[in-house]
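In what follows, a single structure is set out as structure tokens and then discussed.
A single protein chain has been removed from this complex, and every other one stays in its place.
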Amino acid sequence: MLAAVLSLTVLGLALGWLLGLAARRFRVDVDPRVAQVEALMPGSQCGQCGFPGCSPAALAVVNGEAPLTLCPPGGKALVEALGNTLGISVDTSAMNDGDPQLARVDETICIGCIKCLRTCPTDAIVGAPKQIHVVMERACTGCGACIEICPTGALALMEEEPTLRTWRWAKPQLVAA
Amino acid sequence: MTTPISGPHYHGQRSVRGIMAQVMLALVPATVFALWQFGWPALFLFLLTLLSAVVTEALSLHLAGKAKCAFLLDGSGLLTAWLLALSLPPWAPWWIGVVGGAFAIVLGKQVFGGIGQNLFNPAMLARVALLISFPVEMTRWAAPQPFTATGAPGFVDSLKITFSGGTNLDSLTGATVLGHSKTELTRGIGLDVSLSDIYTPLDYLFGLSGGSFGETSALLLLLGGLYLLVRRIITWQIPVAMLATVALLAGIMHLVDPLRYADPLLHLLAGGLMLGAFFIATDPVTSPSGGLGQLVFGMGCGVLVYVIRTWGGFPEGLAFAVLIMNAATPLIDHYLRPRVYGRSRRGTPLTYTAEQLGREKE
Partner (left out) sequence: MKLFRFRGGIHPPSRKELSAGSAIETMPLPERLYIPMQQHIGTPAEPAVKIGQHVLKGQLLARASGALSAPIHAPTSGWIRAVTDFTAPHPSGLPILTVVLEPDGKDEWDEFPLPKDPFEMPPELIAERVAAAGIVGMGGATFPTAVKLGGATNKHIHTLLINGGECEPYLTCDDRLMRERAFEVIDGVLLILHGIRWGRAIIAIEDNKHEALEAMRATAKGYGQLEVVAVPTLYPMGSEKQLIKTVTGLEVPAGGLAAQVGVLVQNVATAYAVHEAIRYGRPLVRRIVTVSGGAVRDRRNLEVPIGTLVDDLLRHCGHDGEPERLLMGGPMMGTVLPHAMVPIVKGSNGVLALSKPELPEGSASPCIRCGSCVRVCPVGLMPLELMKRAQNNDLDGAQDYGLSDCLSCGTCAYVCPAHLPLTHYFNYAKGELAARAQQKRKNDYTRQLVQARQARLEREAQAKAAAAAKRKAERAAKKAQEAEA
């Protein structure tokens, strides 16, 4: 009886000590996935997701507080990458990826105040004071930060027109079977 | 603008309905001969099974809210019921056919999502369910009594046999050759004795023996199978692998102990092997789609048939063998893919040595 109680106690203590040791030895300060997820994000801190920046958004995604589809500039490609990193399967078919948005400058209204130039997270707008500004389509993520800051309303988001280079076959529509 | 249609803008003549029709056509000789052999009760059972399948399929499609016409007319449900009927004892009571047909369609096919979705062969699933649930009715075999034979039941007597179970017990033999020899072996009687009274290879070849409805005439089934091969409805891999495996195993074991293990010919001719090899195991939905996979599948079926027949608890193992291999089909299809052009078997791009390329110069 005593032997059993003793041996079990010793065993418990020893294992407990080991566990405690392991917890200290292999402690993980931050979920490493947060860094991974953040690396996948565009990093433009545009705030379209509703979070103040890409880093908080990444934290929310890892903690399951935000859906994987939160980032419009990232598109389907990002959703899939996030799904692979976090081991979550997502159905992207419902995601509307068809109309990426781009900012455009209305040349008749722009006064060349360079406010948008300074706001753009990707330096996608070129121009100089008192000169009409132009958006470089290649660099624009469609975040819309410039639209809020423009004093004359010369900037607007427009759907990106499909071209021969970006046109893709649509998924075949099977007759209801 | 409407969404553009991608090519090809050209199509061959094949259709699902056409394939099903061809298989049924190939079954006609063996079926007609079996109906002749077993008379009215067999015909009743056959029609009831088909009717049950069609009605339950229509009902299932209605409940699932699918287009009834398109799916009923593709003929797949009819074919399932047909194959099931051919594997039943010919004088089985009406409810065997009805329950079997409904089971095959509802639990074998529609619950999986309809045509093309089922994992297991519906006809064999139903047959196994019936065999386990109603072992007595499923193992009462009628001896062949052609319409013209004296003692063959007339129309009214046949109605009684099918619908009120008023079976003329005299005309029912105890067992098939596979069952009989197995029972006798357990009593210590060797094949030389047990087979001598009931087995003549020629009868089995032509189908003059007792047994399941449509499984008896090995020759007519073989002809039907060859027709399917010629029309390229099925490929050679599954039937050849299956028959060859059974014959090989039977041959080896027969050489070991001829008194205990029957010869290959008996194994090929008796039971449902011919029907199974050409019509059941080749069911496209539940068998692998690659050639290599089909070989493995056929061999697996063959091994299982022989093992169950020889050492298992049932005299015939076809249905079990096919079902077990059905379960392995997704695995086989996943691992045994054809080699892709420009890639090695393992999927890496091919590399040629300069010598290999140089040799091509000549």
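Lettered A and B in written order, each chain numbered from 1.
Keep in mind that, in the parts below, a residue touches a chain if its C-beta (ideal position, glycine included) is under 8 Å from a C-beta of that chain, and two chains touch if they have at least 3 such contacts.
Everything numeric here is computed off the predicted structure, so don't read it as measured data.
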Partner chains on view for the chain not depicted: A, B
Of B:47, B:70 or B:193, the residue in touch with the unshown chain: B:70
Contacts of chain B with the absent chain, listed as residue ranges: 1, 4-12, 14-16, 18-19, 70-71, 74, 76, 114-117, 235, 284-291, 294, 333, 337-343, 349-352, 354, 357-358, 360-361
Footprint left on chain A by the chain that the document does not show: 42-45, 73-78, 80-81, 91-93, 97, 121-124, 138-139, 141, 162-164, 166-172, 174-175, 177
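Here is the rule we go by: only the chains that are shown with their structure count from here on.
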Residue ranges of chain A in contact with chain B within the complex: 169-170, 172-173, 176-177
Residues of chain B that touch chain A when the two form their complex: 3-4, 6, 66-67, 70
